[in-house]
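Could you have a look at this structure, given as structure tokens, before my questions?
Here we show just some of the chains, and they stay where they sit in the whole.
Order of writing sets the labels: A and B. Residues in every chain begin at 1.
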Amino acid sequence: MLTASLKSQLSEGLPEERSEHRQKKVIKMGNCCERAANFFGPQKNTYIRVSLPAVCFVWQIAMVVLFGVFIRYDEESDEKGWNEFKKSHNITSNIENDFYFRYPSFQDVHVMIFVGFGFLMTFLKRYSFGGVGFNFLIAAFGLQWALLMQGWFHALDPVTGKITIGIESLINADFCCAGSLIAYGALLGKVSPVQLMVVTLFGVTLFAVEEYIILDLFHCRDAGGAMVIHTFGGYYGLAISWVLYRPNLNLSKRLNGSVYHSDLFAMIGALFLWMFWPSFNSAITNHGAGQHRTVINTYLALASCVLTTFAISSMSQKKGKLDMVHIQNASLAAGVAMGTAAELMITPYGSIIVGFCCGIISTFGYLYVTPFLEKKLKLQDTCGIHNLHAVPGMLGGFVGAIVAATATEEIYGKEGLIETFDLTGKFENRTMSTQGGYQAAGTCVAIAFGLVGGVCVGFILRFPIWGDPADDFCFDDEAYWELPEDEETIPPVLEYNNHMVNKHHDTHESQFSLEES
Amino acid sequence: MLTASLKSQLSEGLPEERSEHRQKKVIKMGNCCERAANFFGPQKNTYIRVSLPAVCFVWQIAMVVLFGVFIRYDEESDEKGWNEFKKSHNITSNIENDFYFRYPSFQDVHVMIFVGFGFLMTFLKRYSFGGVGFNFLIAAFGLQWALLMQGWFHALDPVTGKITIGIESLINADFCCAGSLIAYGALLGKVSPVQLMVVTLFGVTLFAVEEYIILDLFHCRDAGGAMVIHTFGGYYGLAISWVLYRPNLNLSKRLNGSVYHSDLFAMIGALFLWMFWPSFNSAITNHGAGQHRTVINTYLALASCVLTTFAISSMSQKKGKLDMVHIQNASLAAGVAMGTAAELMITPYGSIIVGFCCGIISTFGYLYVTPFLEKKLKLQDTCGIHNLHAVPGMLGGFVGAIVAATATEEIYGKEGLIETFDLTGKFENRTMSTQGGYQAAGTCVAIAFGLVGGVCVGFILRFPIWGDPADDFCFDDEAYWELPEDEETIPPVLEYNNHMVNKHHDTHESQFSLEES
């Protein structure tokens, strides 16, 4: 009896956190039981020991074979070819090699793909490994597949049957991956790496086709890929996520959020994207004034976007506090929206206006549209790619159409107009308003490819063979990663230090604690 | 009675940390009460829901209008202009566009401004969001305002009344922001974002004026901005901080320090600053040997500085332990101090000597001068910009003066001397010793502008309308950011994992814990 009373006293004496903790434990055990029950019924299993290595090996071996058959160096990277090219084009200096025009931009784009996208997706408290790690995996696969797909559509030599690649091909391959990485943003935490490989395989394939239609058939300009990358990638991801809707995702709610330091990791990604977006948009524009102007326009639009993002973020909260989700994402929307128009003569203030609007639209999207989509359309969009890529991309497509339609010889010069829109060959007589119309049509093609392709791929991903996590096991690196021991179990170093300082005291204390225990 | 005895037993049984924790809680509650009392009297309020959006919107709309009126592409980024420029200058290759000389350096500078300065200021344990986030905000605003201010002073076409911008303007705009970001270093954690916008508005304005005096009227050389950026920015920040002295800042003492991982985030910023400082100093120097030499000099000085910083840091502690504050900051001082002299023929060993001295001076500053300033001059300098920017910048100005004064035709060649110091037009007959004198005078102008401007801006910031935090609410992101839940409340994933493994045991335990709770 005394024991009982003591027990109750003791449990009263225990700190609140502990009892809370215990309650949590109980809740979790509830989940465990449920899961144990599921074990013998139909259920999800994150076992990927066969499927992931199989997919990686099969596809990588396919790459070896296909590269062996198709891919060769182009004339600027081939030793013999470049020497001949220099002679035939009467070039005296190696600095004329396309490499020196494109390499700094390429490396910036490369950083955006791997550190930018990768770390932007580390914001979840317990899915940072998955965010940056799977981004790494699918980008590394995607760029190889992209070199082949884009090569077949754009650079296949009809005589030799070979694809020749150079620095511009590498940039385009990185761009092509970006489409699938954007789609990953909507799926973050809810799919297995094997599913992501499938998303990337089809994503890159669809990308190459829509890019062929938009850039080659429609002859649109889209250097920074507002249409072909962001609009397509955004709607592709949203459509997949819509098909893969999880009604019980709130079982993983406790992990669908950030912690202080995970938000800082995400900020690394966000800043590298923001800083290098001028390189992204200018990487494959025309040499000279084209690249130069694209950088200026993107730089200004992004700066302007930051201010309106902060403004709307602050206005949206009762006390005017800022939300890291907006700062990390909405401030990038201007880069997306300038994807098409940045290389055109949109003027500096035009760029600032685009940035101004994007910050507002994108932040509103995070505040109202994403929750609306989830509730009403049953569309779970982990990173809010709807507001960062889909809508700004679409907007960018239409802005590009308007700027193209209003282009005149007066502004560009006769030569400049032809160069900028590449009005040669069969497009020699295209008027600017026609060009504008095609640009707008291109945007619609990108949306259509994204939505239709995404729905199809979504259904493929619903086969129960891909090892995706159960609804109560989402947003959790535990599913696919061997995790290190918890931070809380680090032996308290400082305490240790104190012991070293107060050595004599320790000796006594240690005896005491030895007795006590 | 038994209860009482038990209670005392229980509290004895409780670990020391807990009772400490409780004590802290009580102290904090004391603060709370005090604050609650203040609520009805005169007090600080961090409510910025109206002021921050208002400032952002008004200023950004002003930017749209002013850019519309004034800013145009320059002849190297304008489609028509570049084609005409190539013809008129007989240029055959696009690689001659200034873009290809400057773009890699520009991107490095851009990284320094946003990731370098931003992450260097994440070192505080609970002000990392504010460090990197507000840095982002004010740099994005500052660079737009800088393009206008610097344009009016340096690039206004008297005929058309327009400012034309190119890649060099973007670099200069980034530089101009740096002045205000340095000032932010002294104010970190003690001001509101609205105040920072004011600091930046005036900072950029003052910068453009002092830069006009130093570079145009005095015709000084200062490519890396030892004078115009670092000396000015440093003293500007110190003067503001002096006016905004908070006698009760020790109420926030518990948050004025780092934790293990916040120091690592800061190290990212420090390293990007350190690595890219050669680009910073060389970004706008003369093409060819000028840029080349600047990089070599800065690289050597920085390397040398690291060793003396480690040496002094180790010597200063009883057991020879190193201090992260020194490593993150003092090792950068050489970059600042080489800001003026790096483009001159200071010789490689001259650069190493400058770095050698800077590491010592700056580390001593952190050890003795910053505490002294705080105690005796009532100057609270959160990041120690006195030791990283103000003093090394001033030093750099005088080093530059000496190197300029000792320049000879023998070293530079006749042509080289004219090119390096731009001794054309009305400066054709200036002697090197005169040049040195002007360089020294320029440093004094930078100090004066910083101090006087800072005091004035400081008084503006003392109006009680800016939403700055109370003395016990400094260094706390809680004031301006919606923070994610605490890390300690992450459900322990490993435990969870263990449950999965020992599923059968769990079932029993769970029953037990259900009973118990």
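In this section, a contact is a pair of C-beta atoms (placed from the backbone, for glycine too) under 8 Å apart; a residue touches a chain by one contact, two chains touch by 3 or more.
Just so we're clear, the structure is a prediction, and the values are computed from it rather than from any experiment.
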Full complex, copies of the single sequence (shown: 2): 3
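To be clear about the criterion, only the chains that are shown with their structure count from here on.
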Cα-centroid distance, subunit A relative to subunit B, in whole angstrom: 29
Subunit B contact footprint on subunit A (complex, rising order): 6, 9-11, 13, 15, 19, 22-26, 28-30, 32-33, 36, 95-96, 100-101, 104-105, 108, 125-126, 254-255, 257-264, 267-268, 271-272, 274-276, 278-279, 287-293, 295-296, 299-300, 302-304, 306-308, 310-312, 314-315, 317-324, 327, 331, 345, 347-349, 352-353, 356, 411-413, 415-417, 419-420, 476-478, 483, 485-488
Residues of subunit B that touch subunit A when the two form their complex: 3, 6-7, 10, 13-14, 18, 46-53, 56-57, 59-61, 63-64, 67-68, 71-73, 76-84, 86, 93-95, 97-100, 103-104, 106-107, 110-111, 114-115, 118-119, 122, 126, 128-129, 132-133, 136-137, 140-141, 143-144, 165-167, 170, 193, 261, 265, 268, 467, 480-488, 490-497, 499-500, 503, 506-507, 509-510, 513-514, 516-517
